[in-house]
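As you look at this complex, bear in mind that one protein chain is not there, while each of the others sits in place.
For chain A:
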Amino acid sequence: MRNFDILLMGLKNLFRRKTRTILTVLGVVIGTASIVVMVSLGMGMNESFEAQLKQMGNLNIINVTTYRNDPDSSGGPQKEIVLDDAAITKISKIEGIKGITPVIESSMKLISGKYMAYVQVMGIDVKSMPNFDYPIAEGRLLQEGDSDKIVVGGNIPQYFYNPKSRYGSVDGQPAVNVLTDKIEATFDMSYGEKQQQQGLGGSDTSDKAPKLYKLKAVGVLDITNDWQKDQYIFMDYLNLKKLMKDAAKAQNGQSQSSMMFDTNSIGKSFDRLMVMVDKIKDVDRIQSEIDDLGYGTNSLADMRKSMQKQSQTIQLVLGAIGAISLIISALGITNTMIMSIYERTREIGVMKVLGCKMGNIRHLFLLEAGIIGLLGGCIGVILSYLASFALNTIGKSFMNSESGGMLSMGMGMGMGDAESRISVIPIWLALTSIAFAIFIGLVSGFSPARRAMKLSALEAIKSE
């Protein structure tokens, strides 16, 4: 019997029992849709995890810190770890490291004409800056000898505002062109506001004017959604240290300090080290090697791992819930096929007597079960796309009302729609689930098909 004839016959048989076929297909539709939607929720969660991770920083970077999370010595006083040049030499011997830099962090206020901006400053080793994947948008990265130069993160130009104006420069062009305009910096966070206070109250003591340091911006970074890049300005760590010491000296003796750092901590140790790993697969190994040297470490890989584990668990649970309904629909298919055989015992017998090969009969029944699976799978996937669309639409408005305002302000325009998707159905998931539905159909049709094949032709034609 030709394959096409078998196909035609199978379709006719299914069509003959429309209601039953539709009900069975419906079972598969629900099964498939529930599995796809459940998995898609997990995928959506994964996607938002990944997006969150991206915002948190580079996955290849290991931070070496002065504190350790030692489970053994909990409670007791922690031994202080000093991160100095010796530590850098020691760590940089580990294989697979692309770059290493000391990090000193502080806060500053930038002043350019009548505009000001609060910024985070990261003092790094200018020589290794190119190793850390800083994406330059305009100008250049720092290089050796750039002691009073800075590179600013992508969001920094938007931070400048005019304290005298009621409205900030939220919309449109940034007020300051950081590359061309003159920029000064101070550690005194209340700079600029004092004048106002003076004007109002006039009760100010004869403060020395806070010291201003001239800085020259040589580059602006691209917006990356990584806050450690977007929301910092970068300068030579030696210069930053010098400025901080200087500011501390100038401030000495003053009772009321509005500076952001503890003057005593300058000098001994770096705040942390950043290690750039060449290949992401080495991150684990290098991190544990640095750990073994006695330093504290953390990296996003830790968080990524725990997030992945978490989302895997959730996906598994969701998938299992979906799988249950698909299994039930498999029972439905088996039941339908068995019923169909009982109903068609005579037909099968007649076909056998008329010379239909046993294999053809088996194929016919498998095909019918497979078609039920295929139909159910296809409709189920279409239904899941609709459900996913609905979820995302409802979810988006929900999430926007919740935190959208804050997000869009904080993250800039780099935020796409991708972050707010609750349910994601990649094409492979759609295809796999259709294939799976067919597979379920075939498996549930297998035993009935065998049974049909084994039916004695004689028994079949005898039954009156």
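Here are some notes:
Quick note on the criterion: a contact is a pair of C-beta atoms (placed from the backbone, for glycine too) under 8 Å apart; a residue touches a chain by one contact, two chains touch by 3 or more; residues count from 1.
Going forward, contacts and distances are computed from a predicted model.
In the listed set "ABC transmembrane type-1 domain-containing protein", "Fimbrial assembly protein", "Response regulator" or "Putative ABC transport system ATP-binding protein", the entry agreeing with the UniProt name of the missing subunit chain is "Putative ABC transport system ATP-binding protein". Contact with the undisplayed chain is limited, among A:I328, A:M358, A:I394 or A:L431, to A:M358. Of the candidate positions A:K114, A:R285 or A:R346, contact with the unshown chain belongs to A:R346.
On the side of chain A, the interface with the absent chain consists of residues 1-2, 4-5, 12-13, 16, 346-347, 350-358, 360, 456-458, 461, 464, using the contact rule stated above.
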